[in-house]
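Below: one structure in structure tokens.
With one protein chain removed, the remaining protein chains of the complex are shown where they sit.
Going in written order, the chains are labelled A, B, C, D and E, and every chain counts its residues from 1.
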Amino acid sequence: MEAQQQHSSIISRAVLELSDEASYQALFHSRRDEEALPSGETLKRIVDLCRAILFPGYYGSARINKQTIRYHLGVLVETLHGLLTKEIQAGLCFADASCESCGDQLTTEAAALSEQFIAALPQLRHMLATDAEATYNSDPAAQNLGEIIFCYPGFRAICNYRIAHQLDQLGVPYIPRIITELAHSETGIDIHPRARIGHHFSIDHGTGTVIGETSVIGNYVRIFQGVSLAGEKFPPDENGNAIRGVDRHPIVGDHVTIYSNATLLGHIHVGDGATIFGNVWLTHDVAAGESVYQRT
Amino acid sequence: MEAQQQHSSIISRAVLELSDEASYQALFHSRRDEEALPSGETLKRIVDLCRAILFPGYYGSARINKQTIRYHLGVLVETLHGLLTKEIQAGLCFADASCESCGDQLTTEAAALSEQFIAALPQLRHMLATDAEATYNSDPAAQNLGEIIFCYPGFRAICNYRIAHQLDQLGVPYIPRIITELAHSETGIDIHPRARIGHHFSIDHGTGTVIGETSVIGNYVRIFQGVSLAGEKFPPDENGNAIRGVDRHPIVGDHVTIYSNATLLGHIHVGDGATIFGNVWLTHDVAAGESVYQRT
Amino acid sequence: MEAQQQHSSIISRAVLELSDEASYQALFHSRRDEEALPSGETLKRIVDLCRAILFPGYYGSARINKQTIRYHLGVLVETLHGLLTKEIQAGLCFADASCESCGDQLTTEAAALSEQFIAALPQLRHMLATDAEATYNSDPAAQNLGEIIFCYPGFRAICNYRIAHQLDQLGVPYIPRIITELAHSETGIDIHPRARIGHHFSIDHGTGTVIGETSVIGNYVRIFQGVSLAGEKFPPDENGNAIRGVDRHPIVGDHVTIYSNATLLGHIHVGDGATIFGNVWLTHDVAAGESVYQRT
Amino acid sequence: MEAQQQHSSIISRAVLELSDEASYQALFHSRRDEEALPSGETLKRIVDLCRAILFPGYYGSARINKQTIRYHLGVLVETLHGLLTKEIQAGLCFADASCESCGDQLTTEAAALSEQFIAALPQLRHMLATDAEATYNSDPAAQNLGEIIFCYPGFRAICNYRIAHQLDQLGVPYIPRIITELAHSETGIDIHPRARIGHHFSIDHGTGTVIGETSVIGNYVRIFQGVSLAGEKFPPDENGNAIRGVDRHPIVGDHVTIYSNATLLGHIHVGDGATIFGNVWLTHDVAAGESVYQRT
Amino acid sequence: MEAQQQHSSIISRAVLELSDEASYQALFHSRRDEEALPSGETLKRIVDLCRAILFPGYYGSARINKQTIRYHLGVLVETLHGLLTKEIQAGLCFADASCESCGDQLTTEAAALSEQFIAALPQLRHMLATDAEATYNSDPAAQNLGEIIFCYPGFRAICNYRIAHQLDQLGVPYIPRIITELAHSETGIDIHPRARIGHHFSIDHGTGTVIGETSVIGNYVRIFQGVSLAGEKFPPDENGNAIRGVDRHPIVGDHVTIYSNATLLGHIHVGDGATIFGNVWLTHDVAAGESVYQRT
Partner (left out) sequence: MEAQQQHSSIISRAVLELSDEASYQALFHSRRDEEALPSGETLKRIVDLCRAILFPGYYGSARINKQTIRYHLGVLVETLHGLLTKEIQAGLCFADASCESCGDQLTTEAAALSEQFIAALPQLRHMLATDAEATYNSDPAAQNLGEIIFCYPGFRAICNYRIAHQLDQLGVPYIPRIITELAHSETGIDIHPRARIGHHFSIDHGTGTVIGETSVIGNYVRIFQGVSLAGEKFPPDENGNAIRGVDRHPIVGDHVTIYSNATLLGHIHVGDGATIFGNVWLTHDVAAGESVYQRT
């Protein structure tokens, strides 16, 4: 009986302290009445819908053939449009703490952004076809294109990145980052949606690979697991905050290969056709065609 | 018909062999009648409940404002208390192979431990506020605190660690490890619940980062992906078993930064303000303010 | 009204472009009427069933004791047989683009392969018992065997690998790779199902560890996080394609330890009892008993 | 091959015919872009929430006591308000085929109606307490009030009716009918939400009982299974349509009992204290205190 | 300890007795290896798909308009075809205890039957449109056609019946009965799939209404709750079994109304335009235009 009362008082005190404004102020998100938060579950479904649209026949349970593909894509694209509009709206709402209402105007803006994304899907498919081809050509363990599309985590992460990058280019906040983090969690590959990456890109194995916000990567580049394209740390501004928006990650040319666990730090240039071997710590430019090794 | 019979005999033989006590003895967990195993699903829900309590408004679907926050926290804390009590009991039961029954006494013990954890939540929130602030200050790509709380895997892993560490300090077995492994699986960041870590701690990207059992980390420390605070290997005891409970991981001071893929091995000391650059293999002490590079 | 029409036209145009055969040709999987794709969800369940069979009492909710274990294993093995037959059939179907029908013959073949896998379960349990023992003996943080079987990601990944390797040896296509990718996604450990690995094998932490297709690993080997047994890159054949099926990964002897973030590249030999320390980039043979360090 | 083609042509022809406007015109609901249909699933949850609020401790998994009841009710009422607002909006939208947009104004109206419903909950609880008491007093098989609240289909149906009636009184379209149909499907008791029913009402067994739209029932009335309070059929209007909104069902006084399978047809009056015995077909008024039997 | 042993022995004895062939022989369904049982869950989905196809816009979450309806119907019909084929195959398999294998031939037969059903969907929609119209015209409480299609249990049961009747006509075993039982469970209306029912048919309220196997019902017939069209009981054959397949239920003409709880027993004829009032027990023919009342 006493134990029961003590219980209540401990719990009650904790609730009281946790409800104290001073305690939660810094960590509180004050939501408007109708505001929905972005949903990881829905964004996962959105990425799955994109995959079903981009690689017909590999996902979804229905039978697709040349006669019926338009029916299927019609329905999939419409479903995608509806879900994506809601998530974009949630992202806009989350980003703009000062806006007064999340009403019809925001819905219209979100729907327009969602449409623009859909209009870009054919180009997105084209880019991903080059990535799949590059992966197949460079991996002796791959049996055929289907295995890459269906099973390869590197290709999966690139797919999420290209979707997220498209949304980031359209100015959609938060949603792109959540989409690349979904891939990060599944594959261990962390590509910032704002990084710029050329065609025929491939990542093998990939766990631990990081490609930072202002990285620029050319065409036909191949990267292995544990590689970091990392940002140089600048001194904070006078208020002690990080300075944002400065180019601080590597520029990598065409036909470059970077082996496992290499770290490239700062706004350095790696020339076309260069090879960076494994476990290197690299903070200077590399000329075209050059190879860099760890000393052993 | 013959194929069918052969089938049955193959399956039957396999069942027979697998049911042979000699075969399963080493790998068998003999459960008591009422014993429930710890549940990864429930522990995931527990961590989600903690997040909803610690960062109000970021998780959960209900509308929270200053007037209603106490109602919401009241219900969330009570739900947490009930679920956590059950999991702690499962952990105690799993740990103590010799106990005769999993009856009322164990339930009382588990409920008391669950209460002590809840009593520590306000302090836990305070610590995590410093971690969020440190992450925001050091990452130029972060837009605001909300993005860090909502999307950053490093912050997510630290949150699981701080919850798990609190439970470990209370003497709860197994459950802390499962909670940090949940974060490990989601983020690739593996922090042992027994490690001791100061305030204003941040991990960027984080995939592949390992912080071992007897590590001690000061305040304002920043760590990148692929960093290991690893344990020295001691010779086994006379029975060939590993010697347990010895300090064998690094001691890291305040204001230290460790860049990607660096490995710090053994009970070494890294002084305040030191910087360890990427891909270094480090097995000796580092003085305060010193920088360590890979030779290139 | 106009906005609505423009909307329709943007969406319609995207559907049209995406349905154009030239656009999807390279990325299209043309499925036969009755063809089911391999299912990640079902394969997850299959791996869970294997665990419940191999480590009785650790998984599943039912009460198992020496009297009833045969009942439980009987039902579990039968369920496994049914599900595995379907997935193997899906894998065979996916692999053979030219076959005319997925009819009864394929079902018979799949059922036979599933049976052969089940016949190998006792031997698989024996191997995994040695792995659990090795993990316990080498990790001072482990409390008992139960913790390793229940919580350790390294052991989890080895378990998926040994299941997948068995299926690969039987000639089952795709399914083994999906099973190791499930572990890769959960644990960050990427072991190719075709790699050959001896008994008493252990991986600690493991995130970022990669063991390539033609790797050969002896007995009593211990590996840490971020280690790569990577394949040498051969020049492509005259058609620009990767040459497949060549031995291009390391051969590692018995009683070898490889520390975190080390990369071993190519068909090199590491002798019995050798130690490779962390962050090394290694492309040459290592003699028995030798140690290799990063220069610092 | 030919079979396959014939297949496609049969399916294709059916799709063509079904997509022909003439075919679907009468049965087509043209939804606006943002319009959500009322959801049976959500309305089920809404009724469950009402039950949890009205009968605390009988539903929901959390521990409620006098100290914490306000927290629980606070959260439950808020959740109810959110869900009910959405369903009312869906109902308004479904009812008004001509409205141009389902925008902010409709949301405001729906939220106001939802609030008015919530304001009526205390009175609703009071009425249901009289119904539970009446049921207990009249059924010798009932053990206690708890059994009635928890298990009795008659009480369950009355509960849905009182919720639906309140919403109907507020002018909410469709939603009330769907709520009584939920009870109809579960219990076989069909009470029109517009019927007017006094306090201390009870239905025993109840399968097949029907209480029509313009029925009026006094206080302390008891009804058994298979009883119909049915509407007289009027001749259709000049266009052949049913004339709507006319009083055409029975008026039943206080303290009346109606036994199983009796049918009362048309706008007849049954006086206070009357008893209608089973299997009667009744189309005329009954005086106060009178009994009516089937001739046998 | 003793309690535990006694426990085991009681349970063990029960298992032993229940596994004794003499005990289960009469109630055992010996399934073939690949045989799937018909699934109530899947048949529910099939009926929902039919509704979504027949009444576009009322079911399903996607936006349908005149431009996109063909896409949606294309995908829905294809999904229906796949699921229905499987269920028909399960029904054929369940019906034919002696067949040796459930192989490709059965699949082909099931697919053909599924196609024939789909080919009949346009005609089915036409019939249901007349039923909806008749319901609306006769019920003063109905607001519009939408309410009938969306909420009315009588219309719901007729819809299941018309689907089931179509399948029964095609010779599909079991599945039709399960489909009408789904409606029976939801609505309390039990229509045998083999009954023959004309157009413009309506059932109001309907709980307890039964329409037996060999009933024949004309056009423009209206039926209320609790009405039975019941079969005469014939003397059993010489082996004591019921004689099957004899006409034993009523024949009802056009424009007939039957009020609540009336029972019509045996192969009687009810003439065009007749009215059967409530609670009547009727075992003889009724002339055209005649009315039948219960004596009171």
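The definition used in the following text is that contacts are C-beta pairs under 8 Å (C-beta built on N, C-alpha and C of every residue); 3 or more make two chains touch, one makes a residue touch a chain.
Note that the structure is predicted; figures quoted are calculated from it, not measured.
Set against the missing chain, the residues D:S23, D:T187 or D:S215 yield one that touches it, D:T187.
For the options E:G74, E:P122, E:G208 or E:G271, the residue in contact with the chain missing from this view is E:G208.
Considering D:A36, D:V77, D:V216 or D:V246, the position touching the chain not shown turns out to be D:V77 (whole complex).
Touch with the chain omitted from the figure is made, among D:P176, D:G226 or D:P250, by D:G226.
Residue-level contact of chain B with the missing chain is found at 8, 12, 34, 67, 101, 103-104, 107. Looking at chain D, the residues touching the absent chain are 53-58, 63-66, 69-70, 73-74, 77-78, 81, 108, 111, 115-116, 118-119, 121-122, 125-126, 128-129, 132-133, 136-143, 145-147, 149-151, 153, 186-188, 205, 207-208, 224-226, 257, 259-261, 277-280, 293-296. For chain C, the residues touching the chain absent from view are 61-63, 68, 70-72, 74-75, 78-79, 82.
The rule is simple: only the chains that are shown with their structure count from here on.
Averaging Cα coordinates per chain places chain B and chain C 25 Å apart.
Chain C and chain D have centres, each the mean of its CA atoms, that are 56 Å apart. Each chain gets a centre from the mean of its Cα atoms; for chain B and chain D, those two points are 51 Å apart. Contact of a single residue of chain A with at least two other chains is seen at positions 63, 70, 74, 78, 188, 207-208, 226, 261, 279-280, 294-295. Taken as a graph of touching chains, this assembly fits none of the simple shapes: it is neither a line, a ring, a star nor a complete graph.
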